[in-house]
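Omission of a single protein chain aside, the complex is shown with its protein chains in their original locations.
Chain naming follows the written order as A, B and C, and within any one chain the residues start at number 1.
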Amino acid sequence: MNLLDQFFVIVAVALISIAMLRNIKVNSIVSTLWYVLMVVMLARMSSVAYNADTITSAFSIELLGFRMYWKFTALSWFFSIITVVSALASSLFMSGDWGKQYRQQGGNYGLLQLALILNVVSMLILLASGDLLSLFIGWEFVSWASFLMMVLMPSKTAKKAAVKYVIYAIVGAMALLAALAMVYASSGSLDFTQITDAFIQMTDNMKFGFVLLFFIGFAIKMGLLPFHLWQAVAYAETPGPGAAFLGAISSRMGLFTILVVIVQFIGLGNLEEMNIALPYLNMKSLLAWIAALTTIIPTYIALQQHDAKRLLAWHGVGQGGYMLLGIMMYDSIGSAGGLMHVLNHASYQAALFLTVVAVVYRTGTSDLNKLGGLVTQMPLTFLVMLIGIIGLAGLPPMNGFVSKWMVYRSLLVNGEPLLFVAAVLGTLGTILSVYKLIHNTFLGQLRVEHQQVREVPWSMMVPMLGLSVIVFITGFMPGLILPWIASIQETIGLPVVTYHLGGIEYAKGGLDMIWVSGILFYGFGVGALIFYFLGGKAKRIHQYDNYAGGHFLSSEVKYHYSNNFYPGLMHLIGNWYRGSFKWMENVIVSALSFVSKLFENMYRSRQPVMLLVLVAVVALFSIYKNYSGAGS
Amino acid sequence: MNHLILLVVLPLLSAFIIPVVAKHSLTISRLIGPVVLVFILALVVLSWNSVGSNGFAIFLGGFLPPVGIVFYIDHFSLMLSGLIAGMLLIVWPWNSYVAPRQYSLYMLLTAASFGLVLSADLFNLYVFYELLAVATYGLIARQKNPAAAVAALRYLFVSATGSAMLLLGIAIIYTLTGTLNIAHLATMTDQLHGLAGLSAFALIVIGAGVKAEMFLLNTWVPEVYSTIETPLAALLAGLISKLATVLIIRVLLMLFQQSEVLQMLLVVGVFGVISGEMVAWRAKDMLRMLSFSSIAQLGMIFIAFSIAGEVGLWIGLAMMLHHLLVKGGLFLLADKMQGSFDNLRGYAKRSAMAVAIFIIFILSLLGIPPFPGFWIKLMLILNLAEQNNTLYHYAIGFILLATVIEAAYLFKLVRYLFQDEEAATIVSTPKSLTFWYAQIFALVLLVSLAFISPISNRLKDMASQVANPDIYINTILPSHLSGGNP
Amino acid sequence: MSFVEIISELVLMPLIAFVVGLMMVLMMRKISARLQRRIGPPFFQPIYDIVKLYGKDTQVSHGLIHDIGIVMAVGGYIGAEILLPVPGMEGIADKGGIITLSYFLMIPSLGMALGVGQCANPNGSIGISRALTAMLAYDIPFIIVVFGAAWHYESTSLIGMIEYQQANAWGIIEMPFLAIAGLFALQGMLGKQPFEIYIAPAEIATGPMVEMSGKYMGGLFVMQTFQLYTAGVLYASLFLGGGESWLDLLPKAFLVVAIPMSIAFLFPRYKTEDLIRILWKWPVMLALIGLAFIL
Partner (left out) sequence: MMKKELKIKSNKTNQQKQKRTNPLANVFDDFIDFCQSKSLFMLHYCTGCGAIELPPAMTSRFDMERLGIQPMVTPRQADILLVTGYVSVKTLKRVILTYEQMQAPKYVIGICSCTVNGGMYWQSYATAKKLNEYMPVDVYIAGCMPRPEAVLEGLNRLKNNIKNDRKEQKGSAWKDYYKNYDYYLGNQQNLFGKEWQTPVDVIAEAKLYGLEGEGTYGENTKKLKMVQHPLLPQEMKL
């Protein structure tokens, strides 16, 4: 039994014990402990992450002529640690008072914990997969586990979204199956290494089909354009901590598979050689453009949302674009940025989702038009959200800045002006939208009905604070993460990044986050000195003591700005993307229903016998034609 | 081993006895059917090991081929026989209000099914096929609702026309060769590969295709399945269609194994898959949806059989078994779920177990790992991909597309089941007995997961046995006929 | 880099920026006065204003975040000044680079936005909403300009860019289109007419500043000095060859700031959507043309 086997035994036991335990309290404690144990196990396997080793499990299945086996590489380890830590945070969050409220509202707490561990287990199976078949099976497990998580919410929209998700997931799975068939057809085996061989043997057209099939399969999970429609609603409509978990890591499984299949085994160099139209547009740049558009469009859709959860979920879709964009740059900094963004995004996204859930826990709504001014009531939650949005917007000194910086740097070095602009456009949209989020939730006027709201209990606060510490520390010292990234790059055959504790070393302008954060905090320090030592004391006043052009404010006067937060912008660009891509779904559905209507009419034919005779006549006639033709 | 002839004889006899006995004792007449079926099931199980890898023939009345009636028995036909017996036991109408005449119809159906599986000459096949048809007409027509009567009439018309074509095809073959013994025919396939021979084959396929739910010939299916009693529908969809398929496969394998024919089968299959799934997508009630879905599944089986050689055969067999299990189970579950989907709202709350089983079935039907359906679909797709023919590759695309559509409608249904508000007219939970059967089906499905390797090996053996005409010929024909032209 | 050097840079750079910025504010007000045929404020007016504001006897705060917002706004700029290389003080600036700097410049805006948010005054929130929209508008041309410059000088470090220009030719000569586009963006960045909808005194009561009194307003006045200084020096470093000495740099910086000021009063105020439209149309077009020349 090597470490990986032990790890999987622990995971399996955890799954069984969580499924068996009926007692809510014991279940909560035990499941949290299991996640801690998993983190410990992963830490014991850290040689994988630091030295780019591989651990292969002794366990394998031989079935129908295929051998499935499982292994851990630096890549698997990286994604696994994110998965397990996010699960730990979610599990801890739901284990206390949140879970109590959830049960009181009629939720099945045990099932939620079970869904969480099932998600973790299925992701770990996927992450450890050693060949295409085990990858596909793990992939499907992940899909259905997240489906289970999504249907837990009783609302009608949640179910609708979950079913939509299932259809998308099946489309992805089928695309993947087709790609698998292509590999099998050319080599008779489903090993990862066969992908490369199969690819080389293919004709140009087949190569396109091959790459696209894989890509579609993975892109659907990741919510890349044009398959982005399912994700946000489905994630947003998942019970709180579950949404945090799914939003943090679930859709990144798509990125993992892209990294394994497309980057490692097909190879970005090969993609670069596949010209599409002009010398400028090859397969790699096409994918990069898809990534860039994914950063823009979902981000601006997020800007339109007025539900905090949906807003965050749409950002989750958009941020995926950065990851892919960085990787598609095929250089050391860009891919490091893309990979790092997975962890960074997971940390702040989970934190942000949890803060929103905390707000919902206290106020009962995540509608941004029905909140406001909660900062005095829930200051720590505000702090976590502040750290989270700084991370999400990619401003220094949080970790989101580091990874985005790397992506920008790489775009600059590689001379991709339009992609660069696209990436920045995404970031700007993010800033707008996260300000709206924090403003409409925590700033502005406190509503009368929220005057008694208090800070959330510690069981919910601890995971939020823990995550925000991660957001800060990995931003302050990216060098803690970069060795893992370097090992991954080594494993999957990308150029390896040079790093130090503070960031990146690069001849023409590197990044040292310790300095950058230092300067920033120095600036804040000086600013605080100026503020607190110059000038007299200020008087704290009530929100109704406010300038309103001489109007007297009271609790009857709603003096708050939240609905349609960016009217000027929306007036201009609102029409540009409203319903974009929805038409695609609609076209497909109506085409299908047209064809199916035809078939239905056939089945309803009034003259079945005539139809039968007709078929016979046609069949006989065609045979006759065939033969007489062959004869002459 | 000649006692296996009882498979046909006993049900036939009991079919005639039941009305007579019923005049004296209703209870005994009720018991005859199940007892016979149990006996046959035991017979099949007991004689499984004694049947070697080559199979053996039973010559009725001592007449040797090509003249006499011959039954051919191998593992494949034994398996089918077992399934027939088991299936009939499951759907057996225990209700007290069922008339004895209906029992005899069921027994007639049983006898015909066994005959169809075992017969080794075309004319006998036709006879049993007709017998089967007659029995089903009767069963369908005996349904209480008027819609069923209309459906039965439609079925009667289509099926009778089909039978006529089957007969015509057989007649052409007889004119060409002067024999109807399949083994004998197999020795002179070159005579059949002409215009007339192929036409005959086309007619046979069309004739049998009516019951095999082949595309364009299956216009009777939705009406019938959605109006009749669900167990009966399960029987028709699960079993009878398979038997007709077996007939086609027998003829195909023995007499017409050519690539064009296989491709024709492929095209028909693809159309079946696509049309079935698409129409099922539009369906508004459960039974109709399931019956269209079963058309699609049959199409998939045809696609599997269109792969030349043992591979296609064993995948097709596996699919047949899987479909039998899953679709049978679904029909059993749907026993009480008739009517529009709206009535199913919130069903999950009333019967969580039923819905859980339902989901297991549909996941397997869709081919979601790790359920058996996945492995079958995987093997089908990988083997289609291996074929050196673009037609087969397109078929993959259609299968995948069909799966997506299938997922769309099945999960639309799941959404209804899980919806919170309850329907206006509440659908009652399934009857305990059928529900138990459904549970057993699901259990079998899950247990089979652990035995994928052994099962697939068995199926491969069976397939190699079936796919090899030489074994068949050598077993049935006397050496003077087979030896000359092996 | 010695310890003393670091300390002196940390202290001196913001201080210089403040003093120069005060003069820029004065220049701005003088220019506008002269354009309107007025005399304009006396020389020390910016100092009077700031001292008066910090010397207010009473002032109101809407809560901790209101205070912290001002700290962040001033502090963020102080940090940014340190990252902006000026003659003789480039040691720390080397740690950042143009990307870091442009993101640094968003911190004060974020800080102010938070502070204004807690004031619970919708005028302020509207102002922030418009300011952020304006940022979205002018950052697009600005970012293309930054890209063009970084690509042309083959460096993302401002020091590298300045070195390149001093060794070769000024950016404005080699990339005139980008320089013009940059100037356009600068107008928006400084929030001068016609891009000052987010202040709109008569409509939303100076937007973000609506609830700022005493030292809060004073902090914003200090921020304005930094803002003008940053804009001037940044543009000078990108296109005017930076400065070998202060005598070289300061005239350039003043000139850069003087240009938008001079144009500002020729225009009315644009609505938000018009502001976006014009900033996404002309400067972006110019910048893309400029980019096409250098790529």
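Going forward, contacts are C-beta pairs under 8 Å (C-beta built on N, C-alpha and C of every residue); 3 or more make two chains touch, one makes a residue touch a chain.
Because the structure is predicted, anything quoted here is derived from the model rather than measured.
K.L.:
What shown chains does the left-out chain touch?
P.N.:
When the full complex is considered, the omitted chain touches A, C.
K.L.:
If I consider the whole complex, including the chain that's not displayed, which of A:R44, A:K539 or A:K558 touches that chain?
P.N.:
A:K539
K.L.:
Who touches the missing chain here, C:A202, C:L247 or C:L266?
P.N.:
C:A202
K.L.:
Which positions on subunit A touch the chain that was left off?
P.N.:
The list for subunit A reads 373, 375-377, 379-380, 446, 454-455, 537, 539-547, 550-554.
K.L.:
On subunit C, where is the contact patch with the chain that was removed from view?
P.N.:
The list for subunit C reads 29, 33, 36-42, 44-45, 47-49, 51-52, 55-60, 63-64, 201-202, 205-206, 209-214, 217.
In this section, only the chains that are shown with their structure count from here on.
K.L.:
If you average the Cα atoms per chain, which one ends up farthest from subunit B?
P.N.:
C
K.L.:
Nearest whole angstrom, what separates the Cα centre of subunit B from the Cα centre of subunit C?
P.N.:
Distance between chain centres: 79 Å.
K.L.:
Using Cα averages as centroids, what's the distance between subunit A and subunit C in whole Å?
P.N.:
36
K.L.:
What's the distance between the Cα centroids of subunit A and subunit B, rounded to whole Å?
P.N.:
45
K.L.:
Residue numbers in subunit B touching 2 or more other chains?
P.N.:
Subunit B, residues with two or more chain partners: not present.
K.L.:
Quick one: in the complex, what on subunit A touches subunit B?
P.N.:
62-64, 133, 136-137, 140-141, 144, 151, 154, 156, 159-160, 162-163, 166-167, 170-171, 173-175, 177-178, 180-182, 184-185, 188, 592-593, 595-597, 599-600, 602-605, 608-609, 611-613, 615-616, 619-620, 623-624, 627
K.L.:
In their complex, what parts of subunit A are in touch with subunit C?
P.N.:
These residues of subunit A touch subunit C: 373, 375-376, 379, 382, 386, 390, 393-396, 401, 405, 408-409, 412, 415, 417, 420-421, 424-425, 428-429, 431-432, 435-436, 438-439, 442-446, 508-512, 515-516, 519-520, 522-528, 530-531, 534-536, 538-541, 543, 545-549, 559-562, 565-569, 571-573.
K.L.:
Going by the contact rule at the top, pick out the subunit C residues touching subunit A in the complex.
P.N.:
That would be residues 10, 14, 53-65, 67, 70-80, 82-83, 92, 95-100, 103-104, 106-107, 110, 113-114, 117-123, 125-126, 128-130, 132-133, 135-136, 139-140, 143-144, 147-148, 150-151, 154-157, 160, 197, 205, 210-211, 214-216, 218-219, 222, 271-273, 275-277, 291, 295 of subunit C.
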